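Here the complex is missing a single protein chain, while all its other protein chains stay put.
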Amino acid sequence: MSELTARVREIAKRLLDNQQVDVVFGWEKGTEPFSSTPVFIRRPEEAERLVFDEFCIHNLSTYLLDYRDGSEKIGIFVKGCDSRGVVRLLEDEQFTRERLYIIGIGCPGMKDPVAHALAASGLDGNQDTAGLSAKCRQCVHPNPVLYDELLGVQQEPHLRGERFAEVKQIEAMSTAERYQFFADIFSRCIRCYACRNICVACNCRRCIFEETRPQWVGRETNLADNMMYHVIRTMHVAGRCVECGECERACPVGIPLMLLNRKLIKDVNQLFGPYEAALSLEEGAKPPLSRYRTDDPDNFL
Amino acid sequence: MSDNCNCQNPLVPSIVKVVDIIEETPDVKTFYVTSDNGIPFKVMPGQLAMVSLLPVGEGMFSVSWQADDHLEFAIRRVGVLTDALHDIEIGQEIGVRGPYGNGFPVEKCEGKNMLFIGGGIGLAPLRSLIKYCFKHREKYGSIKILYGARSVADLCFKQELFEEWPAQPDTQVFTTIDRPEEGWNGKVAFVPTYLEEISPSPENTIAVICGPPIMIKLVLQSMEKMGFSDEQVITTLEMRMKCGIGKCGRCNIGSEYICLDGPVFDLVQLKKLPPEW
Partner (left out) sequence: MKTLAKTKIEAVLNQLAEKAEVYVPLKQGAISSFGVWSAAVSGENLALESLNTLMSPKSVVLPQTEKMYTFATSGQQAEVKEVCADSGERVIFGARACDTKSLNVLDEVFLTRGYEDAFYKARREKLTVIGRACAQPGPHCFCSSMGVDPLEPAGADVILYDAGEEFGWEPVTERGQALTNQLNEFLGDRELPKPSAAEFRTRVDIEGLPEKLNRMFAHPVWEELAAKCMNCGICTYLCPGCYCFDIQVKTRGQEGYRFRCWDSCMYPEYTQMAGGHNPRQSKHERFRNRFLHKLEFIHERYGTLGCTGCGRCVVMCPNGVNIVSIINRLREVDVDVR
């Protein structure tokens, strides 16, 4: 057992023993060496189930939404990106800081359990298992930005190379090339909504895609409706995406969702910035697209 | 069956014409539909049909009466389709397909006293059986109808409720509203409360219940208290439906589909199913 796993168990047990929290969000081992999965611990003796290893990739902050109408106190283990997810929810007023006890862990970068399972499974698909997961290879903020207690060691960004390199490639395409690129990726979308459901920034109580009066996006799985879905999804998290990469990780058909998100991160920064979403919790702070200022640029309209 | 019935494909509607529209309440209208060849299909009391305004959508409704030359659908305005339906005028062509579901056990009810308990738009499915009982009056014993709505304005089928039905032999109609209202000298109570006050005898009686799920659940408790056995209590349920033929999945309660195995269940059947409705 690693030292971090021991510390995670010890802290969870302490928080539950002291009744400081009602439930602890963490990870446990699944059926395979490469499967770590989210777990929600309520009894001190169950703290022994917790682990922290290189497959604890899930952003647990999204699960806070399942508890948003309650009053339970929650202990939550967060990596860098997960902690930005918590800030997202606090900034969006979906949760209150008082209900949370946050244990930050400097993140060494994670491997992708699904990619590993897929590679082992014999199913043909996207088997990206070399080293860190695709999402962690893009990470610029591995250290928790909000916590009550901190574990692990301070980490350097895992990104090698330039953050917006892929975005710039797409920007450099001709309109026709770009349309073809988007047509290729969106035509394979199966509209499972995993990218929305796993997203901490997608915290609307009633999602526009469920709206029927009017129905904004058709339910057919075709290029037009798929594009409409993705354009709306991306725009709705513009300036609010915490770059945890969960959408892209969850996508069963390998749509490069973070490429879209990153384009908006770049644009929001250029237009309204310098701005980087959810890097700290400040009283009354709102993302740029949630504020109105008379000097907001409008040259993109 | 008329020629415009798409008998080979139960998912495709036949086109019928709306020949009359009755404004029942501020948010309920009854639509009379028929085609040049008469009624599109024969319906037993309690059965359902899928009604579509072709460009807008399709929804499942109970047929609130099958007259000789038309079908009647009492429809409350609650969503996209029903909004649009409320805006149509006489002469509009709409789609219907059906009939779906089992309907009320009219034969099992023969020789019994009938107790109808309805809330709000829940009177619509009951009405098909109430009118059936009146049409075959000699086959049924005494008839008691207990009906409640939020307000006087929300009471459906007022002419029948206050004039036609009480004038029938051996028939009593009890009407109640949820909150007191100026000009209303009748009962003010929730349906389950009023039911226990009236305390109808379970002897040789079948009770048929329809209303919002919460009303049904409370009434079922009252029935038990008043000594009705599970065989004597019948209800008709509602769930979201799309296909009507037990394929699309969504209207299941356990392994039963409301559209096919229901919507009518007696309490013996209902108690075997998960309480998920």
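First chain written, first letter: the chains are A and B, and each begins at residue 1.
By our rule, a contact is a pair of C-beta atoms (placed from the backbone, for glycine too) under 8 Å apart; a residue touches a chain by one contact, two chains touch by 3 or more.
The structure presented is a predicted model; accordingly, all values stated were derived computationally and were not measured.
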Next item on the list: For the chain that's been dropped from view, list the shown partners it touches.
Entry: A, B
Note to self: Tell me which of B:94, B:114 or B:156 is the one touching the absent chain.
What the structure shows: B:94
Checklist line | Which residue of A:132, A:151, A:194 or A:208 touches the chain not shown here | finding: A:194
Check: Of the residues A:31, A:71, A:175 or A:299, which one touches the chain left out of the display?
Finding: A:31
Next item on the list: Spell out the interface residues on chain B facing the chain that's missing from view.
Entry: 6, 8-15, 52, 54-59, 76, 78-82, 88-89, 91-95, 212-213, 238-240, 242-243, 245-250, 252-255, 260, 274-277
Item checked: For chain A, the residues touching the chain missing from this view -> 30-32, 35-40, 58, 62-63, 66, 113-114, 117-118, 120-126, 188, 190-194, 196-198, 210, 212, 218-222, 246, 249-250, 252-255
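Just so we're on the same page, only the chains that are shown with their structure count from here on.
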Next item on the list: List the centre-to-centre spacing of chain A and chain B in whole Å, with centres computed as mean CA coordinates.
Entry: 48
Next item on the list: Spell out the part of chain B that touches chain A in their complex, as residue ranges.
Entry: 79-80, 83
Margin query: Looking at the complex, which residues from chain A come into contact with chain B?
Written below: 212-215
